[in-house]
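The other protein chains are all here in position, but one chain of the complex has been omitted.
Letters A, B, C and D mark the chains in the order given here, with residues in each chain numbered from 1 onward.
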Amino acid sequence: MPGAQEIVDWWNAGRRRHRRRVAALGVALLVALLTIIVAVHSDHHALAAVGEDGQWLRAAGDYASTRYSPLAQITAANVRQLRPAWSFSTGGARGHEAAPLVVGDTMYVVTPYPNVVYALDLRAGGGTVRWKYEPKPAAAAQGVACCDVVNRGAAYADGRVVFNTLDAHTIAVDARTGRELWNTKLGEINRGETMTMAPLIVRDRVLVGNSGGELGVRGWLAGLDLATGAVAWRAYSTGPDRDVLIGRAFRPFYAADRVPNLGVTTWPAEAWRIGGGTMWGWISYDPELDLVYHGTGNPGPWNPDQRPGDNKWTSAIFARRPATGEAVWAYQLSPHDLHDYDGINEQILLDLDIKGRRRKVLVRPDRNGYVYVMDRATGEVLSATPFAHVNTSKGVDLATGQLSLNDEKTPVLGKVVRDICPAAPGAKDWQPSAWSPRTGLLYVPHQNLCMDVESVETGYIAGTPFVGMNVRMYSGPGGHRGEVTAWDPVNARAAWKLKEPFPVWSGALATAGDVVFYGTMDRWFKAVDAKTGELLWRFQTASGIIGQPITYRGPDGKQYVAVLDGVGGWAGAIVSADLDPRDTGAALGFVNAMRDLPAHTAKGGTLWVFALP
Amino acid sequence: MSQRALDVSALPTIAYGPRASIWWGVLGLVAIEGSALAIVGVSYLYLRQNFVAWPPPGTPLPALGAATGDLVVLLASIVPMAIVDRLARAERRRPVAIGLGVMVLLGLASLALRALQFAGALGCRWDSHAYGSVVWTLLGMHAAHVLTSTLENALLMAVLVVGPVERKDFVDAHVNAFYWYFIAAVWVPTYALVYLAPRFL
Amino acid sequence: MSSTVGPTSTLAPGEAARETLDRAALERVWSTPPGFLGWLTSASHKSVALRYIVTAFGFFALGGVLAALMRLQLTRPESRLIGPDLYNQIFTMHGSTMMFLFAVPVMEAFGIYLVPLMIGTRNVAFPRMNNFGYWIYLFGGLMLWTAFALDIGPDTGWFAYVPLSGPAYSPGKRVDIWAQLITFTEIAALVAAVELIVTTLKMRCPGMSLNRMPLFVWAMLVTAFMVIFAMPAIMVASTMLAMDRLVDTHFFNPAEGGDALLWQHLFWFFGHPEVYIIFIPATGFVSTIVSTFARRRIVGYPAMVLALIATGFLGFSLWVHHMFAVGLPQLGEAFFTAASMMIAIPSGIQVFCWLATLRGGRIVMRAPLLWALGFIALFVIGGLTGVMTAAVPLDLQLHDTYFVVAHFHYVLIGGALFPLLGAVLFWLPKMCGRMPDERLGRVSFWITFVGFNLTFFPMHLLGLGGMPRRVYTYARDAGLTTGNVVASAGAVVLTAGILVFLANVAWTLRRGAPAGDDPWGAETLEWATASPPPSYNFAYLPTVDGQAPLWSTQERPVVTGLRTDVREVLITDGVDATPDHRHRLDGASVWPFLTAVAATIGVVTALFTPWGVTIGSLLALVTLTGWFWPRGAPAHETVEQRP
Amino acid sequence: MSRVAALACVMLALVACEREHRRFSEVAPASGRPTHVTPQPSRNPAEGNAWAIAQGKQLYEAYNCNGCHANGGGGMGPALMDATWLYGSEPQDVYTSIVEGRPNGMPAFGGRIPDVQVWQLVAYVRSMSGQTRFDVRPARSDHMRVKESEQARRPERPVTAAPSGRP
Partner (left out) sequence: MSRAAIVVAAVACAACSGRMPVLDPGGPQAARIATYWWIVFWLSALILAAVVAFLLHTLAHRRVAAAPASLVEDTRVERRLALGVAAAVGLTALTLVVLLVTSVATGRALRSFGGTDPLTLEVTGYQWWWDVEYWDPVPSQRVRTANEIHIPVGRPVLVKTRSLDVIHSFWVPGLHGKKDNIPGHGSSLVLQADRAGTFIGRCAEFCGVQHAHMQLLVIADQPEVFDAWLQAQRRSAVVPTDAFARHGFDLFMTGPCALCHTVLGTPAGGRRGPDLTHLASRRTLAAGTLPNTVGHLAGWIIDPQAQKPGAQMPGNAFGADDLSALLAFLGGLS
């Protein structure tokens, strides 16, 4: 509960905001105009580059979601000398999945619930707290957060740091002072809605979506006004076309998807209202086509018998106009999803030579185990190749775009179906990949898990889980639970693969020094050779790492690498939430695969910044 | 009038094999327990139909080592048991007692090997799934027979050592042998079902 | 009918003195020790069997009270007399008591009593086991009824279908009690079966080759074999159920690969033969009674024997007709329909043979025969409705309705209880030495017969009217009220009939006229000795040379040379009953009782924890050691005596 | 004979223990929807009753308790099968948690779940870590094997711990 003084402050802030609305609008228009000009004049490098300035303005680094930095001070040759420059404890003890942001000489860190934002001054060579912002989200939100109370980071634009709180607010604070600029409530935790994703800011739009696919939440992506926080549009993932913002411009590539109101007719009566399709993952933006790309989460409940039909548009990819939210195309990766294969993974926007033709593609390593290479202008699937052990499906028919399922692995009501690979977290969950234009490889951190499931009938009770599946996960073939795969999207094959004992639940980072960074749940922060995967350097942190490593150029001109430790998330909930491993179904079955994690790490929450000496 | 009385006083008081009523009693026991094991075996095959893979994924094929050792021990034990049988018919107290002692050791060896099978070779628990349940039950039932028979042998050995010894004790040794043949023999189909069948089914 | 037929002694006059001497010695050796200890330790087949019979009738009375309660509840629609929870316990207890604690034990008890007498030997083959079996049976019954009194009575039907009886839907110990009851009764029944088989095969008097065995002994032999092959199925199934409930195995958990239908297969693989286990001994009663009162041998003895054996085999091939409604492949349906109908042929053979025997005989109309005749009429009805339910299409309508309730009560009461009551009247003179009252016997028959039909015939119509089984109430407007009222009224009459019968028995025991050795002029060997028979049955074991020894006018030799100072019996060859060797039987001992106590402790503890099995086994190890430990055998049999 | 038996039954039933009794009628409510904790019995009537605990187990699934707390191992909500009790392990404490909710996410079910069912849930929740009598705890359910059944659980000594890492 916020204190009385804070309520008063908040109220006053609102009034001041009102007074400045006109000014803000003007600024916004100006910024928008400038952005459009920049966008129009940018070549394809604009997609790929974090600015040469060495800043890190959004969780994915750039609009194309490459997580590639052109900084090259740290190289494969010298990375062995990397050592901690400084560290900072966030005070949190839950899963830290966020990417720090670096804007100028300030670093911004969002913690998991209670979603404190720290601005750290980088000038003194270490992290002194410049300001701290505490949004005080409702405590009850913890009870509806499906998979730990994580937050995946903030976004910066135009002097504002924008982030989401667990209790479904989007908040913008002044990057310089930490003063709250606006605070928009977007969801209702009593209905199970939370927000964990990192916003993406495109021009004057803040794009955010909700979490809660396990609680019968109806998923949406909203476009907020950057200046005021007002909701400009909200695009639902299910329901009638007008709710999904499917209009005349909508032209999916596959004919079967061009039928009106599929968001209603592919569900049992009214089930789309509680059908999931939440948007808690990654959004990419192509300024040239002026399209944002985002996925949608799993349909609810997990028990597929309760939702016959394709369940459009869950587990799908949308291309939308950022200004209006209008859908341009959509493609459902896992129609009538059977195994919680959310479609929320990152789409990396690249220009590649596919079969001898330069194409604007979107590369999506999906939870269902396939790397999709799609034409991002039309939504055509160019290739879909498994990058992990998959037995739930037999491939994607490129003519129809249909995933061909393996009937043997379909959950059956009241019966255990065994050896389903990949497991519910998919071949790859939220953890984002990195792309290096230098090697032409996509570095995919992911897991190698299989599961047994039994679907059971479940009722919808607002604000409580709506899952209907007993799950028991365990390691996949080989016995290791995590993998990092370097994927060549042009030739649709893996260049190399690293095996990790635990799921690689952290993001990846690629740099121009041909080093790829990632962290492991057993506390190692690792640097590997981008070309060969050879382990070059590793450092043991205080807690397991599930955060997103970033790199930046400090005020002193040196290249730094930063990552948050703090084990947790769905995979690490056994540690962060003290779950009991004797229940193989705990944390939706993930605990069974992570019984030994408490022996390798403890709770924590520390920012680590590394540099060459 | 000579056939008005049928004098049986000259008949012997001890008989072996199907002539002895206790032999028939043990045959009845064998029939009952054979049926019970057969029914569990049939249940095993019935439950098999509910599985795509057998044993189910996550459970390894039952390891052959200890079970095959068990097979060897049990089959080999038929020989000393047959010798005891023959000695019993000759009503030789000391050798029979010694032979029964050997049988007790062999029974314990079989039980030790069975413990190894439960401990690791099956790769699952009785409460893991129906496969685990039926396999544990099959092996457990058979182990219970081995245990019972071993205890019987031990008891009889004790009687022969301590005394007083009756002639019928040799009949008991003889039917113990008969029962043991059954136990050893029935391990062959049990072994085949539990350890070999999943490799072909 | 006081005239005795056939000689009671075939001894030469000069041997009278020795006979007296032998009788005294035999009595000393064979009699049961007096007092309470004797009661616990008895190794006499007759005293154990009588205890069995009395106990079984005690449970019959209890089961009858439950039946009366059910009829009371169902007299009115929407009755709130008995709530559903108690009602479910009541009908489960009724079925379980009648099947497990009355019908099977009482039939085997008659076998244990009569078979040694009928085949001319002194005792059963394993007298201590026999005693052990009784105690197990008694403790099982007491446990079940104590549990019922404590509101822990099983409530999922005598068939205990999973998943309803499984751990998820039957919390508490109610079903565990049922599963353990099965353990008890199966042990008792199996012990008795082995007992009967070995006794029959190895202890028949010289000359009684298999083809001269009385039909009742044949019936018991077939029954015993059926027990041996049917009981293991329920033993395995109930153990699986108990394990599912206690140690979390998954035999019947559909989620983890178990199967609810596995239970049904195993249960009915036992459950259907169970009906024949009850019915076949009854045919033995009927054959005996019909033959006696028709004053002639049964027509078609070989056909009768073959029919019994055929019934024994066929009884195992038609369990699936209890499961037609689960949906079977068409071929399976046809097969099991055919098998189920086929069993009407051996039953038909028996009925026709009895009719022919009556036709060809000179009928002496006495009360036991009346019960047998009532049996024929009722059994034909039950058999015909059985054929109806054997047909898949019709069964789909009739299954699990009151039609089936009517059907199997015609088969079990008409087909087994009527002959049993006839048998009680028939053998009562042998057992207690006194004659039952003929008039009361007839009156009780007619009241029972009318009451029975009044109770159960309307149930056919109720079933056709859509009344399912095992419902504790029915709707006012369901059109079922009249039938139920009639049935309940019939139940009153039926109860009255049974009470009159019991009164007759009570009267007989105290006031009945002395019976003499063979009051009915019957033909089998039990009538060749005194009523009641002495502890050693026969002073000299008889020999036979035909099927009806007591009707034979030829004198037969008796067996001499058996020791009288120990419990020695004659073991003969299994097929043609030529003397083989003399065999000493065990005498009275307290260890069987203690072993039964140990087993009971184990089984009751196992209701709560799997360690109960270990505890029971350890206790049983101690008592069994005591049981088998030699204690001063006669000198001539110790090894040291041998040169 | 039968009358004596019937009489004996009645006598025994009078002194019978209550471990199996099924109190259907008790589910009938007494008063209006409670907004606050209703007067509580000094002893949870469901605690020693096998049927009531089994009902609690069914309700635990029906009311989605397992959605957050899984089968006792936890997930969105804390583990219930361990020895750590954030808000106390006594029946009253658990009752209060269910009826009033707890600030860190446990919703209040007061007025939604009738009192008798709450007590059944309380008894079941406590049985998960072996706090109730062993002979009334549930056996496995007809579902995937997710853990050892409650009846196989050795009782753990309850420790009340303040919610850690949760301000």
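Rule of thumb we're sticking to: a contact is a pair of C-beta atoms (placed from the backbone, for glycine too) under 8 Å apart; a residue touches a chain by one contact, two chains touch by 3 or more.
Here the structure is a predicted model, which means the values were calculated and not measured.
Please identify which of the visible chains the hidden chain touches across the whole complex.
By the stated touch criterion, the chain not on view contacts A, C, D.
Which one, C:L142, C:A344 or C:V566, makes contact with the chain that was left out?
C:A344
Among C:A25, C:L142, C:A356 or C:V590, exactly one should touch the missing chain; which is it?
Per the contact definition at the top, the residue touching the missing chain is C:A356.
Using the document's definition of touch, tell me which of C:D395, C:D437, C:E568 or C:D586 contacts the absent chain.
Considering all chains, including the one not shown, the answer is C:D395.
Looking at the whole complex, which of D:A83, D:I113 or D:A161 touches the chain that is not displayed?
The missing chain is touched by D:I113.
Can you name the residues of chain D that touch the chain not displayed here?
Residues of chain D in contact with the hidden chain: 22, 24-25, 27-33, 62-63, 111-114, 116-117, 142.
By the contact definition given up top, give the residues of chain A that touch the hidden chain.
Considering the whole complex, chain A reaches the absent chain at 216, 264-270, 274, 306-309, 413-415, 456-462, 466.
For the chain that got dropped from the picture, name the residues of chain C it touches.
Listed in rising order, the touching residues are 3, 5-6, 83-85, 88, 156-157, 161, 163-164, 169, 254-255, 258-261, 292, 295-297, 299-300, 303, 325-327, 330, 333-334, 337-338, 341-342, 344-345, 348-349, 351-353, 355-365, 373, 376-378, 380-381, 384-385, 387-388, 390-401, 446, 449-450, 453, 457, 460-461, 463-466, 468-475, 478-479, 521, 523, 546, 548, 551-552.
Everything below uses one rule, namely that only the chains that are shown with their structure count from here on.
Check C-D against A-C and say which one is joined by more contacting C-beta pairs.
C-D
For chain A and chain C, what's the span in angstrom between their mean Cα positions?
74
Chain A to chain B: how many Å between their CA centres?
63
Which parts of chain D, given as residue numbers and ranges, touch two or more other chains?
140, 142-145, 148
Of all the residues in chain A, which ones touch at least 2 other chains?
Residues 414, 416, 452, 454 of chain A each touch two or more of the other chains.
Sort out for me which residues of chain A touch chain D in the complex.
These residues of chain A touch chain D: 92-94, 114, 139-147, 214-215, 414, 416, 452-454, 456, 458-459, 461, 463-467, 470, 472, 573, 576-588, 591, 603.
Taking the complex as given, what residues does chain B use to touch chain A?
52-53, 56-58, 129
For the complex, give me every residue of chain C touching chain D.
58, 61-62, 64-65, 83, 85, 145-146, 148-152, 163, 166-169, 171-174, 244-248, 250, 253-256, 502, 608-609
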